[in-house]
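What follows is part of the complex, with its chains left where they were.
Chain lettering (A, B and C) follows the sequence in which the chains are written, and residue indices restart at 1 in each chain.
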Amino acid sequence: MAGSTFGTIFRITTWGESHGKALGVVIDGCPAGVPLEEADIQLFMDRRKPGNNPLATARKEGDKVEILSGVFEGVTTGCPISIVVKNEDQHSKDYSALEKVYRPGHADYTYDAKYGIRDYRGGGRSSGRETIGRVAAGAVAQKVLKTLGVDVYAYTRSIGPIEIDEENFCKDAIASTLSAMPDKEADQKVLEYMKDLKAHQDSIGGVMECVVEGLPAGIGNPVFDKLDADLSKAIMSIGAVKAVEIGDGVLASKAKGSENNDSFVLDKGEIVKQTNRAGGILGGMSDGSPIRIRAHVKPTPSISQEQATVHKEEGNIAIVIQGRHDPVIVPRAVVVMECMTAITVLDALLINMSSKIEDIYKFYQ
Amino acid sequence: MAGSTFGTIFRITTWGESHGKALGVVIDGCPAGVPLEEADIQLFMDRRKPGNNPLATARKEGDKVEILSGVFEGVTTGCPISIVVKNEDQHSKDYSALEKVYRPGHADYTYDAKYGIRDYRGGGRSSGRETIGRVAAGAVAQKVLKTLGVDVYAYTRSIGPIEIDEENFCKDAIASTLSAMPDKEADQKVLEYMKDLKAHQDSIGGVMECVVEGLPAGIGNPVFDKLDADLSKAIMSIGAVKAVEIGDGVLASKAKGSENNDSFVLDKGEIVKQTNRAGGILGGMSDGSPIRIRAHVKPTPSISQEQATVHKEEGNIAIVIQGRHDPVIVPRAVVVMECMTAITVLDALLINMSSKIEDIYKFYQ
Amino acid sequence: MAGSTFGTIFRITTWGESHGKALGVVIDGCPAGVPLEEADIQLFMDRRKPGNNPLATARKEGDKVEILSGVFEGVTTGCPISIVVKNEDQHSKDYSALEKVYRPGHADYTYDAKYGIRDYRGGGRSSGRETIGRVAAGAVAQKVLKTLGVDVYAYTRSIGPIEIDEENFCKDAIASTLSAMPDKEADQKVLEYMKDLKAHQDSIGGVMECVVEGLPAGIGNPVFDKLDADLSKAIMSIGAVKAVEIGDGVLASKAKGSENNDSFVLDKGEIVKQTNRAGGILGGMSDGSPIRIRAHVKPTPSISQEQATVHKEEGNIAIVIQGRHDPVIVPRAVVVMECMTAITVLDALLINMSSKIEDIYKFYQ
């Protein structure tokens, strides 16, 4: 069935495979009147682009963004925005050996089980390139959110054993470090660590974190479309994510009520929380504090070490995976997490406009 | 907007507040021909019912299930099944003091922020009693899944510092222990621990786990409606859940590819995984191994200790929360997790029937 | 699958069968802050209630409305509103003879074909009583629309050969005539006509019309969720409706462009149409003129004349349908059409609030 659409009012539909002609997204429900050009989107696309980075695959893709509809004279019209990125540097032949082999940790086996056929070139639809559509749509969502004073940003929290030190936290560093860490020292350690890892032909997992600031209280739709529930779906739908935490997350399960509750206090006439263990969400709605989400990412399943698996015809075999792969997914996935968060938050903001009759009345007066 | 509906083909809509006249659910899309009576649902309802249990609130509710539609002569007809449970033991007056107070850790503030009004009696819609509709629907989903050979069960993994010992694992114990732990020894420790906790007027968090066995491979709908994404939403939408893990979950972020990949192997002609770090899901679809999900639950926010908060008119105040509350949410939430998982898995199974043209062709021949 | 839910933001889910325990609806996404009591809904329910009316079935039902959730201290809270009406005067035994018989013009055969089982008592889910949920929800939508200055009203246009005379049009008469016609003379003719019809044990079709006044321009969502498309679905989903027209409707297919186009003209600074052949909708969005929809309703299929049909076991048979039936559906269906229109229009109004970035910006400033 149709699983490639996400969102209710700001709704995206992505398509495309790793080695097909192109990948893209249709954004339906983007408000009219937003100034938008390809450069706005390219900025985000370049953050997930592979390239000359020891942490990323050697595949070279320009990932050039083209807008085909929904924008007229530089402004969104309210009509669906179709965005396309062509594939260029496909080495499809690298993959012919994989036609009948199920790579461990990959989706080869499950795609075959469900559909009876799969585009085995570069993982087909299950490739990381699938996220191109998400990032293009997220770039548009970010542009709208900025207008509304909502700031969404994500970064790498840890790669394997190396974690950022909160004391070194520097938001600007996210864009300049190869690891997308907001801590230049930790970033250096990561680079050292990755050298060693590559020498062992292995890959590593990591943690990414996303923060939403400036969101008013009351955003989210209980009891199923709670903001934390929708964010969990959005983030967990990114390939390789295996756990999602909101605020204190797993720590909350060891905490006592007296420790975990965030007290409210009046601060210059505003109701604020004194702490933010809740991660900005209470009862499935934003509470005015920053929203904090963490995603745990598994190591890249493609490694050059020999692994045991099954060949459809030959039975049990050993394989060594060829091709070009990221030794760690996190640095390039950070922008994907940020984009999925932005899309989810924007959709919830738009839905929220009709919560109260007085607001509706004022709107239509 | 409408956030009280969940699912695509097997679709549930819940309604009701803690101190309203009743709570319930409409199940739309339940297949016709399923034998169903109120007792089937009551069995599940009794597992979440409060009662004479040192781990639960003292509120006494019969929580008697009534089916109003969709079942004819003991069999489902394919028409919407409306299920209602009346509220009986409301002590609404306990709550009048809370009309203008925002309890820490509760949704009072966010409901006010969104809607400008809230039913403050017992938490209104944000009460744990909201889950009555989920459990009623989940009972029906479980009945259908059993027919299909799919076994979904959940249990308490830990309460505060006390965790089950895998070596003591006894599935039958889940139903008989007060903590819903599959380990009688751990359960005993929990009872001791809770005595101490109550003496300190505090509450505690915990971890619950759900397992799905017997699910065929290929269930789930990439790229957004992946099985793990939908399960994360389903579980995170349960009040008090702050983190969701699939398989190894947070551990995957520290692991290497060589450790984390599950190798495939032919076993008596069947392709199986040698290990199950993935928790039964690859690329967003079931892989034939058991699905393992963990949910981290925060401590009950209602505690009798004095807490700082804000009164809408009086400003900063200290409150002591009266009323009847569970000192730990987990034992009663386990059945809710099981039910949300069952609903999600059943919906995905029904959607999956039209994945391949050859299956459709065979169906309509 | 789940076909009992309608709407996106203002979303209703109906349930219940003719001879089950009760029928009802859950309204999810109703804005918070709307004053609402059972009497508001009862007013609409009484318009569809059978009773001592020569045009209606003799079945006597109080159709007493009960609100079970979503309203607190007389005001909607934004949470799902559950409304229930109990069945009282079921003569289920009247129907036992129909268990294995397919009544001509009824849905008996198709329900059996789809589900393999059907509640044959009084048509089960396919009974006209199914509309109770629609009317309850429509009453709430009407209450909200009134606040916004939108007036939705429906009436009988014709019954068999007798049509209203536009010159006699009197809106107030709709509520007082037994036929729900806005023309007292035509109503008298209908009563005469029906006597004759009853003497022949026959039933008759008719036409109902619905008008929406005060709707701002721009409501509706191209290209699939156009206002006329959604209205058509809403109206066609009412049992016995066989055709839907917008504005000039079928006449447009014989018209020339020079005749059919409505010219725009500036009238006191406002852009208005000089004529309204379009029926208030252009390009799938409201154009500021009144919206006009017509629905063509087939005659009641239950007639006391002998008819040929099939018995599951006995093969070809002749039947005479017992029980209590309306000789014409239209007068009681008028309120259903009005309600479905109100629900559709309100949903479109709520969705429309996020069409322009400047409106969103103003809202969140």
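Quick notes on this structure:
Keep in mind that, in the parts below, a contact is a pair of C-beta atoms (placed from the backbone, for glycine too) under 8 Å apart; a residue touches a chain by one contact, two chains touch by 3 or more.
Bear in mind the structure is a predicted one, so any value in this text is a computation, not a measurement.
Taken over the full complex in this file rather than the chains on view, the one protein sequence occurs as 4 copies, with 3 of them shown.
Convention: only the chains that are shown with their structure count from here on.
The two sequence copies subunit B and subunit C touch through a face in which the numbers common to both exceed half of the numbers used overall. Overlaying subunit A on subunit B by C-alpha atoms takes a rotation of 180 degrees, rounded in steps of 5.
The greatest centre-to-centre distance from subunit C, using averaged C-alpha positions, is reached by A. Of all chain pairs, the one linked by the most C-beta contacts is A-B. Averaged C-alpha coordinates put the centre of subunit A at 45 Å from the centre of subunit C.
Centres computed as Cα averages put subunit A at a distance of 26 Å from subunit B. With each centre defined as the average position of its C-alpha atoms, the distance from subunit B to subunit C rounds to 38 Å. Each of residues 8-9, 29, 32-33, 78-79, 350 in subunit C touches at least two other chains. Considering their complex, residues 1-6, 8, 14, 102, 104-107, 109-111, 113-116, 125-126, 130, 158, 160-161, 197, 202-207, 216-226, 228-237, 239, 242-250, 252-266, 271, 274, 278-279, 282-288, 296-303, 305, 307-310, 315-316, 351-352, 354-356, 358 of subunit A touch subunit B.
Considering their complex, residues 8-9, 29, 31-34, 76, 78-79, 144, 147-149, 216, 222, 349-351, 353-361, 363-364 of subunit A touch subunit C. On the subunit B side of its complex with subunit C, the touching residues are 1-5, 7-11, 13-17, 20-24, 26, 28-29, 32-33, 66, 68-70, 72, 75, 77-82, 84, 114-119, 124-125, 350.
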